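Every protein chain but one is kept in place in this view of the complex.
On to subunit A.
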C-alpha cells in the first residue's frame, strides 16, 4: 500500500518516552478536569509534571545530580555540597514492565519500576551517582541490580531497629561516612555555613507543608489529597527554590479560597487518613478512587508525603559534626517506615493523625510484594479496631487494570463511613 503520511518508526527511547507521557498526562488531566473547584496555583505543579514526564525537560543541568533510593538520605547535606538530590522512587507502570525482567516477579512494583527506570536509562535528569540506604531487602538488592547497569551505587548502612542506642550511633556514623563520600565526589568541603543554610531551607520547605496541612485540619477543605500528593511528589525532583515559591502561592490561594468559601469536599464527604505504600506519580490509583468516591484525604502517613516532611532537624550545636548527628537522629527517629521493628511507632502516628485531622477512617494500601507493609497490616488493623477507627486494607500494584474491583471496595468503604456519619448526627 502506498502511504499518504510519511513517518519514521520511533526508537525504543522515543517509544518509552511516549508510554510514560501517556501515563502521566492521564493523571494530570484527571486532576485538572475531573474534580470541582480546581486550585489555580496547582497549575504550576501540573505543568511541572507535564514538562518533566511528557516533554522530558531536565531541570538540573550543570549540577551534580545525586540519586537517593529512599527518604532516609538527608537532602540537607546534598544541597550543602552544591549538588541536587533526586529521589528515585518511581511510580510508572511502563517502567515496572521493564523492571520485571530484572527483579523477581514477587517484588514490589515500586522497586521494579525504579529498576526498570535505570534499565531503560531514560531520565529527564539522570543521576550521576546513587545512594542506597539498606532499608527493606528489595531496595537493598535493587541497588546491586542498578549497579550492574553501569551506575555508581553507594550503600548507606541503615539499622533496622531504631530504639536502641547502638542503632543511633550506627546511623550517625553512617551519615558522617555519607557526607565524607559525597564531599569527595563533589570536590566541595562541607562547611558550617552552607550546612546551616540548607538545614534552614529544608526546614522552611517543611514549614510550608505544615501550613498547608493546617488547612486540612479544618471542617471544610480547600485542597484535595491528590493535589497534595502532587505537591509533595514534586519535592522529589523540582528545583527547591521554585518549589518553595509555588507553595507560597498555593498557601495564598488557600487562604483566599477559605475566605470565598470554595471547598473541595462535600457536606458529608468522609475524611480519610491514607497510609501504607507510597503514592508516587503517576500511580495515584487508590487516592484517586478515594476522592472520586467522595472521600477526601485529609492526611497521610506515607514516605512520599507526610513522613518526608514530618519532623524537622533540631540542632543545638552548630558545628558540622553536631549538625550531621542531629540530622541522622531526625532521619532515623522520625521515620515511621515499616522496615523497622517494632510496629508501635507507625500505629501511634496513624492514630494521632486520625485525631488531629478529625478523620472518619483510614485507607491502608500495600503494594503486592511489599512484605513489610503486608506484615505490619495485621497489627495496624487490630490497633484501629481497638480505637474504633474504621480501616480498609487494600493490596494493589501499578497495573492499569484492577479498576472495577478496587473501585467497588473503596466506594463501599466510603459509603459505610457516610452512613456512620449520618447516624451519629
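Here is the rule we go by: contacts are C-beta pairs under 8 Å (C-beta built on N, C-alpha and C of every residue); 3 or more make two chains touch, one makes a residue touch a chain; residues count from 1.
The working rule: contacts and distances are computed from a predicted model.
Undergrad: Report the protein name recorded by UniProt for the chain absent from the figure; options are "LemA protein", "NADH-quinone oxidoreductase subunit G", "Acetolactate synthase" or "CoA activase".
TA: According to UniProt, the chain not displayed is called "CoA activase".
Undergrad: Based on the whole complex, identify which of A:15, A:57, A:193 or A:342 touches the chain you can't see.
TA: Candidates A:15, A:57, A:193 or A:342; residue touching the omitted chain: A:15.
Undergrad: Contact with the hidden chain only, please: which subunit A residues?
TA: Considering the whole complex, subunit A reaches the absent chain at 1, 3-5, 7, 9-10, 12, 14-15, 18, 21-22, 24-26, 29, 32-34, 50, 54, 400, 403.
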